[in-house]
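The complex appears here without one of its protein chains, the remainder shown in place.
So that you can tell them apart, the chains are marked A and B in the order they are listed, and the count of residues begins at 1 in each.
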Amino acid sequence: MNRATIDIWVGAFVAAGFAGLLFLALKVGNMASFSLDKTYDVQAKFANIGGLKPRAPIKSAGVVVGRVSQIQFDNQSYEANVTFTIDAQYQFPRDTSAKILTSGLLGEQYVGLEAGGDSAMLKSGERVRLTQSAVVLENLISQFLFNKAAEDKEAKDKK
Amino acid sequence: MSQPPIVDIDRVSFGYDVARPVLHDVTVRMPQGKVFAIMGQSGCGKTTLLRIIGGALRPTSGTARVLGMDVASLDTGELYALRRKMGMLFQFGALFTDLSVYDNVAFPLREHTDLPAGVIRDLVLLKLEAVGLRGAAQLKPSELSGGMARRVALARAIALDPKLIMYDEPFTALDPISLGVVTRLIRRLNDSLGATSIVVTHDVAETLPFVDHVFFMADGRVVAEGPPAEVVRAQVPFVTQFVHGSLDGAVPFHFPAPAYPADLGLDAKA
Partner (left out) sequence: MALREPLQRLGHSMTERILRLGFAARFFAYMLLHSGTALRRFHLTIREIYFAGVLSLIIILVSGLFVGMVLALQGYETLQRYGSSEALGILVALSLVRELGPVVAGLLFASRAGSAITAEIGLMKATEQIAAMEMMAVDPIARVVAPRFWAGVISMPLLAVLFSAMGIFGGYLVGVQLIGVDEGAFWSQMQAKVDFRNDILNGVIKSVVFGVAVTWIAVFEGYDAQPTAEGVSSATTRTVVTSSLAILALDFVLTALMFTGGNAG
């Protein structure tokens, strides 16, 4: 086994390894999306973030436009302070609203942005004013039961 | 003797642990240009002495000077520099099995010199020619007979033209022809290189004819030394028994054991 043959085989081996890595990165992973693009950060306060986690997607019209980068507890207002990292190519008006939604019925939570009508755009470091917290299942159930009880009482009163 | 001895072992003792010393107070002096033999039974310490000369072991007391340097006091770099002036032939050759004969002999040249490939080629072929194996340059060690492998290892040991060549049991398992070849090569190479050779062996018949000076060792001590003819005549009991291969003498035939009748139970009280 002379040196030239060995060199060829090793070169082919390393090339195949990198090709495999490229395949994984592009075809399998989400590298095609913006790991290297420019981004800007905005903040938003929520009464309850539910199951929102860092790196959760931020979608507008169903398209991913950014990721949640940080979640902190504000000890003054007793609310959650969430930092959004949004792709620089997407600009949102200053009266955009942010809602915490669930994908599917019981899936993971993400942030949905609905653009407002303001002509001025959100800039890095600014705050999204209109927010809607996550739907907490227990509150929903107790509300449903309360409504049901109220309905029954009404029906009984009518008789 | 105007020149200092190539090997100067002065009252060296060595033991792997204190309770069992392998060498006791050994003094050996070897001037340049001669072929020396260290002979004795297995386990008498001759290979240990060789390893101390090579710097692989440190004496627990005494000094070992090789080529003028105290081997025990050298650091790794200095020891390696010293070893470049020595060549060693291991018992079964110790050729690198993944390299060809050519690459084995070229190994020290490639590792220690910056010589261009053409010069290395000339040197390798020169060394192989000296041992008679120039035609086998492209073979692998697995394709060589024992005797041939030994000769290739010899060519490798002299690749850098060493001043001191050591042979650890070079005659083990060789047929008579290979034996004759190796003994003649040891002598011829020593003389043509102007080097000093040390042969550790217990092969009396082959060794005494061609060496200049013999050291006999038993139980970690030098019991006799001198030119072969003198030592054999000197009537040291161990030497006599060793040289003649006698059954009993300084070294008893029977390993220490209790009395034979007692062991067989013949002394049993009825």
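Assume contacts are C-beta pairs under 8 Å (C-beta built on N, C-alpha and C of every residue); 3 or more make two chains touch, one makes a residue touch a chain.
Everything numeric in this text was worked out from a predicted model, so none of it was measured.
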item	value
Contact partner of the left-out chain, one of B:42, B:97 or B:235	B:97
Interface with the unshown chain - residue positions in chain A	1, 3, 6-7, 9-10, 12-14, 16-18, 20-21, 23-25, 27-32, 35, 53-55, 71
For chain B, the residues touching the chain missing from this view	54, 56, 79-81, 83-84, 86, 88, 90-92, 94-97, 107-108, 111-112, 153, 156
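Basically, only the chains that are shown with their structure count from here on.
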item	value
Separation of chain A from chain B, taking each centre as the mean of its C-alpha atoms, in whole Å	78
